[in-house]
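Got a structure for you, questions after.
Omission of a single protein chain aside, the complex is shown with its protein chains in their original locations.
For clarity, chains are labelled A, B, C and D in written order, and residue numbers in each chain start from 1.
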Amino acid sequence: MVELVWLIPALPLAGFAILLVAGPRLGEPRAGWLATAASAGSFLLTLITFGGLLGLESAEDGGAGGHGGRSFVSTLFEWMPIGGLEVDAALLVDPLSMTMALFVTGVGTLIHLYSVGYMGGDPKYSKFFLYLNLFLFSMLMLVLGENMVVTFLGWEGVGTCSYLLISFWHERPTAATAGKKAFVTNRIGDFGFMVATFLLWTALGTVSYTGIAALSGGLATGTATAVSLLLLLAAAGKSAQLPLYVWLPDAMEGPTPVSAMVHAATMVTAGVYLLVRLNPVLTDTALLIIAIVGAATALFAALAAVAQHDIKKVLAYSTISQLGYMFLAIGSGAYVAAIFHVVTHAFFKGLLFLGSGSVIHGLGDEQDMRRMGGLRAVMPITAVTFIVGWLAIAGVPPLSGFWSKDEILLAAWEQSDIGPLLWAVGLVTALLTAYYMSRQTFLVFFGGQRWDDGAHPHESPPTMTLPLVLLAGAAAIGGIMNLPLVKDWLVLEHFLEPVLAHPHHFSSGTGTKLLLALIAVVAALGGIAVAIRAWLQARIPADRLEPALLENVFYLDSTISNFVGGPGTKAFDAAATADRRFVDGAVNGVAKLVRMLGQAVRPLQSGYLRHYASGVAVGAIALVIWLALRGVS
Amino acid sequence: MSAGALLAASGSGIDFPILNALIFVPAVGALVVALLPRSRPDLARPMGALFAGIGGALALALAWQFDTAAAADAESVGEGFQFISQQSWIPDLGISWHVGVDGISLWLVVLTSVIVPIVLAGVDPHHDPKPYTAWMLLLQAGSVGAFVALDLFLFFVMFEVVLVPMYLLIAGWGYDGRRYAATKFFIYTMAGSALLLVAIIATAVLGSPDSGITFDLVTLAEGQGLATNAARLCFVAFAIAFLVKVPAVPLHTWLPDAHTEAPTAGSVVLAAVLLKLGTYGLLRFGLYLFPEASDWAAPVLVTVGVVGVIWGAITAAMQRDLKRLVAYSSVAHMGFIVLGIFAFTAEAIGGGVIQMVNHGISTGALFLLVGMLYERRRTRQIDELAGIQSAAPVYAGVFTLIMLSSIGVPGLNGFVGEFLILIGSFETRRWWTVVAATGVILAALYLLWAYQRVFHGPPAAADRQTADLRKGELLTLAPFVIAAVALGVYPKPLLNATEPAADTLLEHLVEHSDFELPDPGDPVIVDAGDGADAHDGDDH
Amino acid sequence: MPSLDELFDETFASPGVDWWVLVPQIILVSAALGLLLVASLAPRALPAWASTIVTIATGAAVAVTAAIQWTDWGSAPRSTLAGAFVSDGFSLLITVLVGAGVVMTALVAHSALDRYAMAPPEFAALLLASAAGAVVMAGANDLIVLFLGLESLSIALYVLIALAGRRASARESAMKYFVLGAFSSAFFLYGIALVYGATGGTNLSGISEFLFGTIRDNDYLLLAGVALLLVGLGFKIAAVPFHFWAPDVYEGAPSPVTGYLASIAKAAGFAALARVLYVAVFQQGTAWSPVIVALAFASLAVGAVMAICQSDVKRMLAFSSISHAGFVLVGLAAVDPDIVDGLWANFAGSVGAAADLGDGVSSAVFYLVVYSFMALGSFAVLSAVVGSSTDPDDGTSRHDVSRYSGLARRRPVLALAFAVLLLAQAGVPLTAGFVAKFEVIRAAVGEGIYVLAAVAMVTAVVSAFAYLRVVLAMYAPEGAAASEDDAPTARVSRPRWGDLPLTTVLAIALAVAVTLVIGVLPQTLLEWSADAALSIFP
Amino acid sequence: MVEVVVFAVAAAACLVGAIGVVLSRNPVHAALMLVMTLFGIAVLFVAQQAHFIAAVQVIVYAGAIVVLFLFVIMLLGVDRATELSMGALPAQRWTAAAFGLGGAAVLIWLVAAVDRLFKGAKSLALETAGVTDAGAGSDPTDYVADVSALARSLFSDYVYAFELTSLLLIVAVIGTVILARRSGYGADGPRADQPGAGQYSGNASEAASTGTSSEAGQ
Partner (left out) sequence: MSGLEVVTSWYLVLGALLFIIGGTGLLVRRNPLIMLMCVELMLNGVNLSFIAFADRFGDVHGQTVVLFVLVVAAAEVVVGLGLVVAVLRASPRATADDLSALRG
């Protein structure tokens, strides 16, 4: 059954192709349903393949370091065979890729479904699904790719789709700019990806994951660290880590399902996936740097989220923050925790985005939280599901977020170099997360009505609420994938173990674990409590909690923009001017010089016979002198 | 005469001189078109497209008939040539009509022969169709000739002779600055090849075997009769001529003018075919003829290539004229190819060849698209356009696809070449490659920025009325789009044919110079020093 | 009856006359005299076309005769009249060229005679007489004979230009040419005197034998004489700095005569130069070669640089003609000093060395032949263009480049022909001009004069700019942009063949055909010029 | 010594005449000065055994050519004194001076040492004459340069050149006839073709007078 793996990406691709040719003719809502069907089919096939994978002989007993574990490579054709390079269009079925594929297609399908309703009435309805299907295809190539080049295909593909989707409403200049910004920033990461690929190939002579995993032991530490850091650059671009996070908040210009799918659940986790996938290469130095980057990003974005007013911006910064968590986990060596959080995050952040979309939809495209409030009454399903998501992300047990976050904090604590510091940062972030999510929930669903009288908030249609409900369920119980209570319950961990070069094992005693978990819960509750005081009871003035520094995200983005728009553009312009004035100027200058030379000599051709005779006469004397002197022996 | 008949003919053992036909069919077509009655100007383009199309069909048949297995068996570059046709031409000087293709030239021949009929059929010159068509056909004949020539004299003849139709196309059917641009184009490239001629003669005079002077490429290259210093000097002259044609920074400034002022079809052919003469020349006449000198000069040339990548991208970003922007993007793309050629690995050289084809497809299509926009709006100024995507979604879609191909998004053709060049170059030219890879970022920057300004945003009234693509135009673009996708997904046939040629060329290089082929995965390369340096390159 | 010989004393041996060798000259002179005779005795019996036909026939006869002679006795030298005249492959090839030049000039002139108010028989007679002078120069093996040939050619040319003396420009042109010609003739003559003083003879082969046969303290008198000979011949071929007359005279002379001046007169000058340098003072090759190089440098550079400053097409072609002279000089300069010594050390059988040696002269001859046709064709086009349009009233000159504006629309074929000729002069491949440049460069490179070769090519690029300006004017007229709005049907007037004189068209067609055929298939001419070049070596 | 005196007188006549030609305001005077030079040269010819040539010199040059000059001067009526100044040509006086002084220096340097050059050297003519020492050949009695020797040379070694002079003379005759006949053209043409006054403006009437059909077609 694993042989059918190629069908997983093929279905969305087929959906894309059909929509490309016949999209406008299919019209609304058939185009949407078609795309959703393709996505759902893909999900089903993933399930089937997953089953096939489970049926494969588990080779835990064979192969060093678990490398020979369950996996299956489906080679479709040779893509770029030349010289020593063999790049195949091949798909890899292994626990990691299946985990990713499952939640990608699963969440993806739900978001497709949600979009059927959400995008209703848009003039470019079919085009939206066209992009969405293409995105799904790319994302699947990313996670299923057997080598770095195929992954890169997906990697760039999702970037492209992200660009297309962010600037979907391209008549809005902000949307267009945001799309471009996302693509270009991603490209900076891609640079890292490419150079990492080159370095790995030069060093190991292969680009396939199985090959890299098998040969990575031979890598010199320096090379491995370089590769790791390049991969971190790649991942930072795609997963919006410092300092390349800048595109993600702007990406909220895209339609909300896009934010949910691309910029919360799937694409942004690609960086995490990549680092986990190439975990055999990562060195300790690199891991420490990854952890620091992750922790810093987590705290930074959480602080930024505290003071945002746009409902989606809060979620965007929250996403960045959570991604930071995942990087922290990777940096701490807890790859499974990272993937675990990827999955749970996909559930609750997808849920939250879709919920916010429902709100926006219901309020007629209003995104400012200061113009919401008390929506609990008019949008009950949305409100309930949103609350589930809120609690999940805040880390309130037993919802899924609690489990994954707890595991990350524990891993950070155990980080050998600066563990406690990392843990502390993570803890503060957790508190802030609980606070700003509570703030959002309260502002949107609780309190009094602050929306304009003209708006008529209403609950969304079933195509939108159904995914909300399903996702809420997943977000609530997602934790069961990897419950640390009993060793056998660590399903995900066992499942993923074969792909890890150095499986992580927690060393802390149960007491420590419990204590840390307790502190985390307290922190989360503390955050919620502050929010209650500030936003439900209005005991704390809002402006004290929303300093301009945070609202403007430490002025980092604007500084970068100003630099790019100012000195950066000036430098480029200087180059272009130099090209015109000096490089081309030199060429024209030579031409002009020759002309001027001609004009300078031209008076000699004066028209006067006697001048010409002078020329002959003087020339004759010169020749005579020259030749006669040569004749003197 | 159909391709099928020809296939049958060649299959049945009749030695059909297909390469000569590829040159002479368009040439004869030019003559026929020129002799058409004046009263029927409408016949010119169909006739021209017919002849050019026969050439295209022949070229496809050529690609079909190309024996990859035989190419793989070749033990030297000279043995790798197929469809060889050799006739004595000027025996006194050892000059012969010697043509043949290998995996390097094959695809350029196909590209040339296919693109010309497409643009002939698809682009309306608006006036004087007869001479226009005739010049286009001559352009095709000359370009194919240059790609298949295996004689230095013949190559130079073809290399130079294509200037004339191109010059007249720019001068006669171009835009406002056409006189300046055409002259600059002609003079600049002629200046480059002035020294080339001296070098060719010097190569033949000094490098010929004792049996007598010859201009035969294979004889001269396999013989390696030149002294080291003479070879280096000659190589420098060759390289300058080809770098002008490429064009490499800082010898590139003729290109933006020529491209901008040329008529659409001229720009397409210029980008797709003529620029390739430079890179092809570097491969065929630089590496093959002067392996030692190539190795000697490689650091400089690689630098030139990388500078081209970066400089082309930066300057492209600041252009106000859309066509000029595309032209500068050509400079960047061609820089990649130069890098690839002088990286001396099979991957990079193969990538270079692929990139030549790909650049022809994507930049050619971009010029077509810009031309179509100009037809509608009578302007190419980025400032004067906005929101075209709202008015012309199909047009915008095709543009997007081609743009992505040009940026090098995987799955489309542009990626394959760029990636292979970079990965191949990384083995031997690590730091240059790292710098060149930043060009990938810049490519996205300038193209997307331009795209945003032209296609996105709220359209003005004039923009709203921009008509979408017509059927004919779509048909013209279709081959480009199909090729862009097909070559991005399945470039293997191209690579299979090219690889043996690249391999034998590298063997030739190794044999005649100090250069040693790198071995990917060889632990020797992996040392801590490199890694530590790589570490410094990142900002964290 | 006592025979003529008996009137002389027995010691006198009348030199043998190989009449067959002299046939081309005899044809030319007798045709000229015949024409004059008929014209003066029965002026009405000789319509305009008759003179033209006679001229063409004579030219053709000369060319054919020379060709037959060549096939008859090969390129081996055959001297006659006490060694004063030699007929070898070299002189015969130039003779064929002269014949062809006469034919072309007559064709072009036919329609232009009226315009310049030139009397056909007189024009024809002078043309043929000057051609006779050119033939004499080509085969002259004696400095005095050479000088007389030069003078016949020159004086006939002065008068040919002055024939159009109703134009002030033609008078000025003739006067300048005459005074400067006489001036430089005096230098040439003084050169003969010095050479005579240094060697005691005027016979070229004799001088050569003397130089190789004697050991001398020094050669400064001889070389000063050679320098002065170079002045005279340099003037004829318009090499810098003796070139000043050329642009003015070319511009003022009637176009057909200009074509003749630029081609045949120049070819004759080069033939004489080659013979003097390579036959008489070949031993001094190391001495004069640098001088030729310098002249070549100067001619190439000045011709090219000045050409791009011209707005008058005829003047531009005049300057470019100077540049072309530079190219031929490059060929002549390509003499390897080592071979000079080596050749004579073992003159007996070193064919290989001689073959190398001939490269320079061979390339020069090739260039001359090719350039002659290009020049004749180009000036024929000028004649056709001016002849078919009215004179401008705006003060621009007759051949101002603006008059060629849009010629491609008005007369596509004529424009194409002109473009071919211009591009051929620029050295674009598949034209004879390219092969000619190729040959010259090959000769220079073969002798190791790389710098000169490179400079020559660079100046070729510079002068290409001048040619392109004309091509551009024809194909992309300035103001009226070939914009897309021009519907193809909106053409006002259709070009007609009828108003272009057939003879001129024929001449242009001939020139273009030669340019293209030699450009594609140069082998035959290459063999000929190689043969010709080898034949002048003693 | 007589020889020296003869040479001195004749040379002085030559030089005075030559300088007189250059410095005469009046063309007639110049022509007469030319005659003086020519006579001086004739005398020097005689001093060098070139009797026949001397005679021809007097007859042809002094008798024919100078007369022709004078005839033309009279014909055109330009026997007025003309300005002697150099005219307004820039740099001309410097190049003329350079040529005059430099040329004189160079040529004198060249030929002044000829006597030494000939010592011990062989020349083609002497070799064929069996004379080994050029110095010995300078004995005037050793060679006969009378008319018959001249004729023998003319009709043996230089017979071809001799024949060619006929071609030259024919050309000169035709040319002169044509020029003389055509010389009236400028006079009936419009005065506008004076130098500096647009030399092409006379063309319209030309076209009309010759009546070519080709021009009418345009």
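Methods note: a contact is a pair of C-beta atoms (placed from the backbone, for glycine too) under 8 Å apart; a residue touches a chain by one contact, two chains touch by 3 or more.
All values reported here derive from a predicted model rather than from experimental measurement.
Here the chain not displayed is in touch, across the complete complex, with A, C, D.
Screening C:Val159, C:Val257 or C:Val470 for touch with the missing chain picks out C:Val159. If you put the hidden chain back, the residue from C:Asp88, C:Asp219, C:Glu251 or C:Asp531 that touches it is C:Glu251. Touching the chain that is not shown, out of C:Asp88, C:Glu122 or C:Glu172: C:Glu172 (per the contact rule at the top). Residues 144, 147-148, 151, 155, 158-159, 162, 165, 168-169, 171-176, 178-179, 182-183, 185-186, 189-190, 192-194, 196-197, 200-202, 247-249, 251-252, 309-310, 315 are the ones on chain C that touch the missing chain.
Where chain D meets the missing chain, the touching residues are 1, 3-4, 7, 11, 14-15, 18-19, 21-22, 24, 27, 30-31, 34, 37-38, 41, 44-45, 47-50, 52-53, 56-57, 60-61, 64-65, 68-69, 72-73, 75-78, 82-83, 86-89, 92-93, 95-96, 99-100, 103-104, 107-108, 110-115, 118, 123, 125-126, 129, 131, 134, 137-140, 142-145, 149-150, 152-154, 157-158, 161-162, 165, 168-169, 171-173, 175-176, 178-180, 182-187, 189, 193-196, 199.
Listed by residue number, the positions of chain A touching the unshown chain are 602, 605-610, 613-614, 617.
One rule holds for everything that comes next: only the chains that are shown with their structure count from here on.
More C-beta pairs in contact connect the chains of A-B than those of the other pair, out of A-B and A-C. Chain A and chain C have centres, each the mean of its CA atoms, that are 77 Å apart.
One finds 43 Å separating the Cα centroids of chain B and chain C. Among all residues of chain B, those that touch two or more other chains are 187. Along chain C, residues 217-218, 220-221, 224, 465 each make contact with two or more other chains.
Residues of chain B that touch chain A in their complex: 184, 187-188, 249-250, 252-254, 311, 314-315, 317-319, 345-347, 350-351, 387, 389-390, 393, 400, 404, 409-411, 415-416, 419-420, 422-424, 426-427, 430, 433-434, 437-438, 440-441, 444-445, 448-449, 451-452, 455-459, 489-492, 495-496, 498-499, 502-503, 518-523, 525-535, 537-538, 540.
By the touch criterion given at the top, residues 38, 41, 89-93, 126-129, 131, 153, 156-158, 160-161, 163-164, 167-168, 171-174, 176, 178-179, 182-183, 186-187, 190-191, 194-195, 197-198, 201-202, 205 of chain B touch chain C in their complex. Residues 87, 89-92, 95-96, 98-99, 102-103, 106-107, 110 of chain D are the ones that touch chain A when the two sit in their complex.
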